[in-house]
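With one protein chain removed, the remaining protein chains of the complex are shown where they sit.
Letters A and B mark the chains in the order given here, with residues in each chain numbered from 1 onward.
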Amino acid sequence: MIGAFDGNEFFLDPSRCIGCQACVQACAECGTHRGVPMIHLEYVHRATGVQTAPVVCMHCEDPTCARVCPADAIKQDDHGIVHSAAKPRCVACSNCVIACPFGVPKMKVELDLMMKCDMCYDRTSVGKKPMCATVCPSGALYYGPSEYIEKFRREQPVNEFQFGRQTVRTKVNMMTSPELKALPFEVLDFLPWEGKDFDPFELSRAGAPDAAAAAVFDKTP
Amino acid sequence: MATLTLPEEKYIELYGPTPAHTPAGGWNNGEPDKLVKTHCCFCGVQCGIQLKVKDNKVIGFEPWEEFPVNQGKLCPKGVKRYMQNDHPDRLLSPLIRNESGFREAGWYEALHKTANAIKDIQAKYGKDAFAFLGGASMTNEKAYLNGKFARIALGTANIDYNGRLCMVSAGAANRMAFGVDRAANPWSDIPLAKVIILTGTNLAECFPILTDYVWRARDAGAKIIVIDPRITPIGRTADLFLPVRPGRDSALANGILHVMIERGWTDEKFIAEHTTDFDKVRQLVKRYTPEVTEKITGIPAKSIIAAAEMWGTAETSMLLHARGIEHHTKGTENVLTYINLVLATGRIGRPGCGYGTITGQGNGQGGREHGQRCNQLPGGRDISKPEHREFIADFWGIPEPELPKVGLTACEIIDAIERGEIKGLLSISFNPLVSIPDSERTRKALEKLEFFACIDFFLSETARYADVVLAGSLQEEDEGTVTTGEGRCVRLRNSVSPPENARVDWKIICELAELLGKEKFFKYKNAGEIFTELTAASKGGPIDYSGMTYEKIEQNMGIFWPCPAPDHPGTPRLFEGGKFHHPDGRAKFHAYEYRPPAEDVDAEFPLFFTSGRVVSQYLSGTQTRRIGGLVDQYPEPLCEMHPLLAERLGIKDRDIVRVVTRRGEITVPAQVVKSIRPDTVFIPYHWPGKKAANLVTNRALDPISKIPEFKVCACRVEKVSDAPKLAAAGQPIPLKSK
Partner (left out) sequence: MRLPNRAALIAGTALTLATVAGIAVGSSGMRHFDPALTGYAIGALMAAFALGYRFTVWAQRPPSRMYFKRGFELMFRRAAAVAATPSSPSVAVAPSPRAESGDEASPKRTATGASQPLFPHGAGTLGYALARNFVAQEFIRRRGGYRWIMHLCLSGGCTLAFAITFPLVFGWIHFSSFPDNAEMYHVAVFGMNVDSFSVHSFKAFIMFNLLNISAILVLIGLVMAGWRRFTDPGERATQSFYEDIVPLLLILAVTATGLALTVSYKFLAGRGHGLWAIVHMVSVVALLLYIPFGKLFHMFQRTCSLCVSRYKKVGEAGARAHCRRCGEDFASQMHVDDLKTVLDELGFDYRFEGAKGEVHYQDICPACRRGLLALNQGRTIGR
């Protein structure tokens, strides 16, 4: 029998994501929550472009979700996997949903239960790869030895994030520029409308590619 | 007269599409009896997948990581493909049309009725009055069998297939330029390229698995150039994005070549030694200066120069294209002008250097090789070439004069039905009502048929018009081979048997042949025997499979043709050493002046209309509109338009809009996005009836390949204020788009 994880790690690279939802469809095939996908995949802002954000649980070393849970329902195991809420305990308060810095836990209102990504524990604990990272066609989600990533990827992994004053360390790696040791988070630059009238086409980073800007076209056909 | 006998809702209630949301046996359906290593059926990549089978039902899947092409990767269609099995809409026995729609019938009755109708029509109107339409999602075995059945059992010239709507222009161009029709390189050459042009391919949504190949190239330092009127997911982070005005592709390729020649970025040695006719091209592109090209294509001159520089100076390169440049009345010309870019650099036939068209259909490659096209015989042979006719007539054991001549292509067959020249039709895995442009005319044609029989596993929108529906087999219910977009012939294994009274497709065809008195030509005990015959028939032809066996294919995880001998390993990369397949061994340049599309914008219809796919749906949706998870992902067609255009028309996101062309109109919710040219609107084509994009597209054909012009026509867009009912259709798609 192959052991759990077996030297493999999870690497996330949203810049490769093509928004195909293979991960979402495959997540519903995971044995710990079959039929209910846990991974998040959303357009960052469809009006301005096709950028998408795949988000799995980052499995924080000191998980905010577990710390804010009033019912001790979220447990981290010896592998560092932060599990879905314990079914008898979760009181469906949504503390974890609102506090997780990555926006991961899902409140299943119909079940009065928080559920989240557990890195396909049914698979990874017996040496298989997680569903999402096996099927992901773009490599935005990759699960395997870090040597592969170091050798073949232009971007390099970090597992530290700086949210303002808060440093968060995680089990899951994020691909970023090789110069960085931690991924710096910025929020203020991404609040473009604050103090102005709300413009749906502004709600993204400046420079999201605009087909009109790259094209020559007749302004009044 | 085959008009519908029931209202549409009734057909939907009885035969679907019903989006199935749970697998056979429910989500908790236990441990499988076996895992079957086979392939996804939903595009030309043919990803390897293991189907979980229990009690003769497919209950789930497990990635197949050892298969080298996708290494376990799948797109959403592949993930949920298993849900087409054990589906509530599955046809479980033959159907015969009556006043109340259809009644279930036995095989004896259904087959006899079909055979008798064929005989009657052919006796009355001649052999060619009965046509056969095949599909490019079926196995090589079936493609071969369809061709043989039409030529020997039906004796009709009019056999064609839905690949005619797919990439025949690329196929024609490939033959004209290289003397052979196949992607020149295996996908594994993509990551080795230092620059990649992706033109007219929404690669990330239509061939998602290839994304990783492209990104791997980028990891190794490659530059990516994407040419498309829309910023698709693969285009979003491209190094250079050229938002071409629809229908201007050949001008762009000529413009890029102009700059390359001017700056000396061509490989004159290669051109001199391995190609012909470059002088004509050199002459032609002189007038495509960046400024002229900018005017035609709507791409800034500086971007054109930048593309020429990236492409012209690269060490290694790949050029890949798909329907975006192929679905045009000058589809063949578009492809040939792009091939000029490849030949001019001499970067082909080496690792990391080459070219390919990415086939869209499950067996888009194999389906066009074994003789189910009106102008083709097995082994890629030409039906008009005497020596090819002689070989096949001999091989089949019929006199050469009995072998029909060139027939009509798919769209022409529909046209001929409309004109009343073709009276009867047998089709398999083809849904022309959704997939052929100008759907209203297709519907009228279907209504005119005196007899129409379909072989299918679900009742497609087209099959509603049939007199007899023969319940056939899903991909996993049969076995055989398919040939992927890179020319790799792979093995499909039988996972389950057809349910209840449904039958395996090839057996149905053989039984019909028997009733038509030709049983001695169709004595097969299994699909393997058809394959053996197919490979023998291909021996010595342009497309040679004669060295392949099932065992060899399985052992090698697929074999690339040509494979002319049992000890031949197959040919992953074509044209090595600059050897092309024309008799002179050279590749041929083609000089084509840009010409506008069949219908260009004008004052009345000022906007370009274009159509294409979404990642969650496959072709006419007969299968994928029945899989709940895929339906939820993108439930209804939306009309993409740029905010600048929307503002001018007073349209806001999710407003209901009407898109009108000279052929018809379609009413759908708007999706206002900056990712499309402001002079173009886009609607995906997978839906039937009032939601069919093909209500408005143009059935003008490419004179060379007879591919219709799906990708450009002229339209007008207006806001619909009186559509409260349609507002429901505007439900936001699950991907949060706030």
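Please note the rule applied: a contact is a pair of C-beta atoms (placed from the backbone, for glycine too) under 8 Å apart; a residue touches a chain by one contact, two chains touch by 3 or more.
Keep in mind the model is a prediction, meaning the values are calculated, not measured.
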Q: Sort through B:28, B:100, B:116 or B:555 and give me the one touching the missing partner chain.
A: B:28
Q) Touching the missing chain, which residues of subunit A? A) 13-15, 17, 31-34, 40, 42, 44-45, 51-55, 64, 67-72, 83-84, 86-89, 91-95, 97-104, 110-113, 118, 121-122, 125, 155, 163-166, 174-177, 180, 183-191, 193-195, 197-198, 203-205
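Everything that follows uses one rule, which is that only the chains that are shown with their structure count from here on.
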Q: Return the distance between the CA-based centres of subunit A and subunit B, expressed in whole Å.
A: 34
(Q) Residue numbers of subunit A touching subunit B in their complex, please. (A) 15-22, 24-26, 28-29, 34-35, 41-43, 45-52, 129, 131, 134-139, 152-154, 200-201, 203, 208-212, 214-218, 220-221
Q) Quick one: in the complex, what on subunit B touches subunit A? A) 22, 27-28, 60-61, 63, 65, 70, 72-76, 78-80, 204-205, 208-209, 211-212, 215-216, 218-221, 229-237, 241-243, 245, 294, 298-300, 303, 601, 606-607, 615-616, 629-630, 633, 642-644, 648, 653, 671-679, 735-738
